[in-house]
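Every protein chain but one is kept in place in this view of the complex.
Our next item is chain A:
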Amino acid sequence: MTADLSQTRAPSAAATSKVIVPSARERDPRGYARRRRLLERGLAVGVPIALIALWQGLASAGVAESQYFPPPLEIASSWGELVSQGVYFESVLASVQRIALGYLFGTLAALVIGFAIGSSKLARSALEPTIAALYTVPKLAVLPLLLLVFGLGETSKILLVALTCFFVVLINTIDSVAGVSTKYTDVGRSCKASRWAVLWHITLPAALPQTLTGMRIASGMAVIVIVGAEFVAADTGLGFLVWNSWNLGVPEYMFVGIVSISLIGVIATALLRLVERLLTPWNR
């Protein structure tokens, strides 16, 4: 032991010195941040483009079966066809309308009811088990029942979307309202604020971030469920377009539908992120 120690202390011929100086990033922080941002944005756009290009290459090289996986350029020209026939915008409009109306009704109802239930311990004890049971029912499984009651019209599909959104938003709203810290509500009580003032100035904003997360998740689920409904119970909409293309054996149209559906999902999520940023400016 002692021998080792004395050896480490003695300067050896192989000794080097370690010098620590500012890195490139520290010397030009602004330039670094700018290059970094450019790189990140470039990747966000570049990776999907590269994947599509790879697909195109594989298809034209004959590696991918173009009967099932038509090359992207062909899908694009089919897209043009559908647009010029007027089918495309009709389908998009039909789906978006169902999603928007169902989402609006379901979410608004859930916000109001969720707030009421969340702020009352008794209401939670009475209703939470029922809500949990109803939440787990796959909403698509209720579609036949809705069709039976409301027929093949728009009502059944809008209701299906509404139901789907309702439970997701409801559960998140109840949780967020019930979870508001008493350290905030105590401030309201101690300065003799009215029940309404506490609800509006304290409970609502404190619960808002988690509630908005629920609303964002619900928007994605609305898109998923409407496509399923349009497969079996519609003669318009993007889901119908995909399903019908299978019947007609036109995979290009199928892909146009699939890509459009996912674009709607992306746009809906982006919109709700914007709403979140506007409504909760304090969350950085």
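Keep this in mind: contacts are C-beta pairs under 8 Å (C-beta built on N, C-alpha and C of every residue); 3 or more make two chains touch, one makes a residue touch a chain; residues count from 1.
The rule we apply is simple: contacts and distances are computed from a predicted model.
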Candidate names "Acetolactate synthase", "Glutamyl-tRNA(Gln) amidotransferase subunit A", "NADH dehydrogenase subunit M" or "ABC transporter domain-containing protein"; UniProt protein name, chain not shown: "ABC transporter domain-containing protein"
Residue, one of A:120, A:236 or A:280, that touches the chain absent here: A:280
Residues of chain A in contact with the chain not shown: 183-184, 186-194, 197, 201-202, 205-206, 208, 280-282, 284
